[in-house]
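Everything on this sheet refers to the single structure shown next.
What you see is the complex with one protein chain gone and the rest in place.
As written, the chains take the letters A and B, and residue 1 is the first residue of each chain.
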Amino acid sequence: MIPPAAVRAAWPLLLLLLAAMPLVTPGSYFQFMLILVFIHAVVAIGLNILTGYSGLFSLGHAALMAMGAYTSALVSKGLAAVPVLAATGFHVWIGMIAGTVAAAAFGAVLAAPSLRLKGPYLAMVTVAFGWVVWKILLEWVEVTGGELGITAIPKANIGPLVLTTSYFYYFALAAVVLAMVFQRNLIRSAYGRRLLAVRHSEIAAASVGINVYGVKVKVFVISAALAGVGGALFAHQQNFVNPDNFQFFSSVFFLLAVLFGGAGTLIGPVIGAAVLTLLPELLHGFDRIRLIVYGVFILATLYFQPNGVAGFLRLKVTTLPGLRREETPAPAAAIEGLRLDRSAAPETDALLEVRSLTKTFGGLTALKDVSLKLAPGRVHAVIGPNGAGKTTLINLLSGFYRPDAGEIRIEGRPADIRSMHGAAGLGIARTFQTIKLFGDLTVIENVMVAFERHAAPRLWDSVGRTARGQREEGRRMREAEALIAFVGLGDYGMTPASALSYGHRRLLEIARALAVRPRILLLDEPAAGLVAEEIDALRRLIRSLCEAGIAIILVEHRMELVTAISDEVTVIDYGEIIAHGEPGAIQRDRRVIEAYLGSANGNAQD
Amino acid sequence: MEFFLHILISGIATGAIYSLIAVGYSITFSTMQILNFALGMWVMIGGMLTLTFNVMFGLDLAVTLLALIVVMILLGIVGERVSVHPFFRAGSDVWVMSTLAVGFLFINVAELIWGRNPEPVPPFFGDGIIAVGAFAIFPQQLLVIVSALVIFLALHLFYYRTLLGKAFRATAHSSEVTSLMGINTRLICVLSYVITSVLAGVAGFIIVPITFAEAQMGTVLGLKAFAIAIIAGLGAPRGILVCGIAYGALEGLASGYFYTGIRDILGFSLMILVLFLRPEGLFGTPSSERA
Partner (left out) sequence: MRYFKTRAAIILAAVAVPLAAAPGAGMADTVRIGISAALTGPAAFVGVSIRRGAEMATDAINAKGGIGGKKIELVIRDDEHNPVKTVANHRELVEREKVVAMLGTTNSAAMLATAPIINDELKVPVVCPATDATKITENKAWEQKKDNYVFRLGMFGRGQANFLINTLVKKFGYKKVGLLTWTAGWGVTGRGELNRRLKELGMKAVADETYDTADTDMTPQLLKLKRAGAEVIVNYGLARENGFVARTRQKLRDKTPYASAWGIAAPAFWKAAGKAGEGIMTSTTIAMDGPQSPERKAVIDEYTRRYKEKIEGPPFFFAAYDIVHLLAQVIGKVGTDPNAIRAGLENVPEFKGLIHHFKRPVFTRQRHDALTEEDMILGRWTNGELLQVMYDGSGPHVVTGDGKKRYIDTKTLALK
């Protein structure tokens, strides 16, 4: 074990070493190469935030870098004509900012359409974007200089001090350090936790109120902005840009740097950028098989070491950087926090009302003309054979599907539920039949992610480590601790969710749903796979939630649980309501018995 | 009018090339929701094999095609095993990188084996021209158009008339249901990858006399084909045929009436626009997902 003090000293030492480099190495070659490493590292860090932490692939980052480089080059050359700006050096700084903004703007234009779809669209659209940008750079000769590019791009200066190679070295070094700090603060925060949640399960993230699409677009824009910074640095280091450095292969280079160094680790992109930039300088012989080496590198990394070099060093991400642990409130406090304030609510007996809801898939009607009412603090069980449409009902209520006909009303007003996060925003939380947790995150982080509705993280609070951000984070942590204690997972706060037992995972999913502070809780077979004692605990848990005024829809097969806690039961079969009433009456209903017995004998399946 | 028809014909011939390649994306996407990102490089391998068997070894075309199909089947099996199977998890896009990595290997291996200069492959029906009045077309271009039609017809018959094809479509709908029905989804995944690979190889075989054999011959074609697959809809093979040919014709007309440089920018903008307005593609049907 290395003593922590020595470890803490390692960073400053490394920085000192890098800072001393220009003083001890003669000539410009080495500094030149290191500046390139720094620039590549800035872009790779941006890509890592996108690919490593958010799971989105971009193969067009070279083009975004080109946006930054060309914009900065053109703006600073244009502004150099203004004497005041040129003398102070502002022409270059303004240019670099313009370059960053341009890259970010193009990032938004790219991400907005392609992220509406799941799957590989973003990756391929970025490929095409890179190709088109490259063509525009080549052909718009009047502006870009075509193949010969833009020459005599001004060197950065601060007043009379011109940043020649040695000075620029420090400037680029500072940029990397800043980018690293930016990345660390972004990831180790509520904001980063949100990214990790989205990467892990988009559906679960949406169910707790995260606007998955919005988060993805934003993170792409952030990543594009960093590519723009890299491009602007590049333009003023080389004092020359042309399309050759912004081809498809450069985009692959950055992605490879991230993968090889360790996607989803803080230092990974820097290691990757350093190795991939410097390695070819050491191995002049491997030019002929460069693509083979890269291809094998990619496959081997993906296959054997998905977390890259940094993963090999066993680095783990936590989004909980040294928050001061304050006194944990008693579990009882959690339920107080959940208690619905109904003083402002309109006087109505139906918190939720569903009218004639219908949903068809292709020619198949999954749900037909279903209506039901739900009052606060009541448990309404929905039962029926497999494939009857129970989960479809939950999916409709939670915004996963949109109904073909019918209406959902909350507190007497029509609720337009357009998306899962929209449903969460209205106070509808859910669990899943097949458990969807954020497996890499710890139990407490799983819950903290779900405060989106009333304490959504803000970018600046995370990156700037503001007092407000810290305060909110502390609050999230306390409330999350109370919630996990409330569901009985108090001892497991720091355990990764994937390490929990099956029953505990069900409980954690409920705790996470509770963090949304729901008015309506949709439980999709919460007792599936639980043993008797666990079902007992679940029953008590549901009971206390009712007491807090939460309305619950319970889809369940375990009849003992249904009869024990339901106030009302609706039975559906083949998408239609076949019975409705109190549990006792339902148990005696002939049609229900038929449907169920038939189902139990396995001859009524579709 | 003569001018218009001339460039329309040459545009359609180019468009048929795009369709031939683009349909490859659709096959794996509909069964596995994955794409071979380096499809253009697989087309290139088909071209290179044609160069090797036909020009270097002097085999005749039928034998060349047969040998090429055998090699492409083997490559397809290996490619699926190496770049898809290990990374095939729901929701993971890692195969984007792994299929691309295989493409890099192909390019570099091609450069090492076949050199870096474009190698002409003689057209299958000689250097002649088919001329009707003032119009002319290379026999090879005609072959591309005819082959595209034949291949699409064959695919259609496969999908709708054979049991295996129906299994493909069922897998496309839901792999869980399919495996419940006792269909081996793993086999179908491999098979769809192999079919894609063979189609790419055959496309390479047919177009190589037009493009010449070189390591980069498929890169841009693969990219354009992808744009077409998106515009048409990844799940709509017939739409891909139509869109590919229309795209080629529009390209020709854009060059003829405007300016060549604007072509690809227009094509790309069209793709973005389609993604915005009709994400499932012009010919696709909206899909639903499951929780």
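To be clear about the criterion, a residue touches a chain if its C-beta (ideal position, glycine included) is under 8 Å from a C-beta of that chain, and two chains touch if they have at least 3 such contacts.
A quick note: this is a predicted structure, and the numbers were derived from the prediction, not measured.
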Subject >> Given A:130, A:149 or A:269, the one touching the chain that is not displayed >> reply: A:149
Subject >> Touch with the omitted chain, as defined above, among A:29, A:361 or A:460 >> reply: A:29
**OP:** Considering the whole complex rather than only what is displayed, give the residues of chain B touching the chain that is not shown.
**Re:** 3, 6-7, 9-11, 13-14, 111, 116-120, 127, 129, 136-138, 141, 210-212, 214, 216, 220-221, 224, 252-253, 255-256, 259-261, 263-264
**OP:** Against the chain that's been left off, what residues of chain A make contact? List them.
**Re:** 2, 4, 6-7, 10-11, 13-14, 17, 21, 25-30, 32-33, 36, 135, 138-139, 141, 146-149, 151-152, 238-240, 242, 244-245, 266-267, 270-271, 274-275, 278-279, 281-282, 284, 287-288, 290, 309-310, 313-316
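Everything that follows uses one rule, which is that only the chains that are shown with their structure count from here on.
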Original post:
Approximately how many whole Å separate the CA-defined centres of chain A and chain B?
Top reply: 34
Subject >> Complex contact set, residues of chain A against chain B >> reply: 55-57, 59, 109-110, 112-114, 116-121, 123-125, 127-129, 131-132, 135-136, 139, 201-203, 252, 255, 259, 288-292, 294-296, 298-299, 302-303, 306, 361, 391, 395, 400-401, 432-433
**OP:** Would you pull the chain B residues touching chain A in the complex into a rising list?
**Re:** 33-35, 37, 82-83, 86-87, 91-94, 96-98, 100-105, 107-109, 111-112, 220, 223, 226-227, 230, 261, 264-265, 268, 271-272, 275-276, 279, 288-289, 291
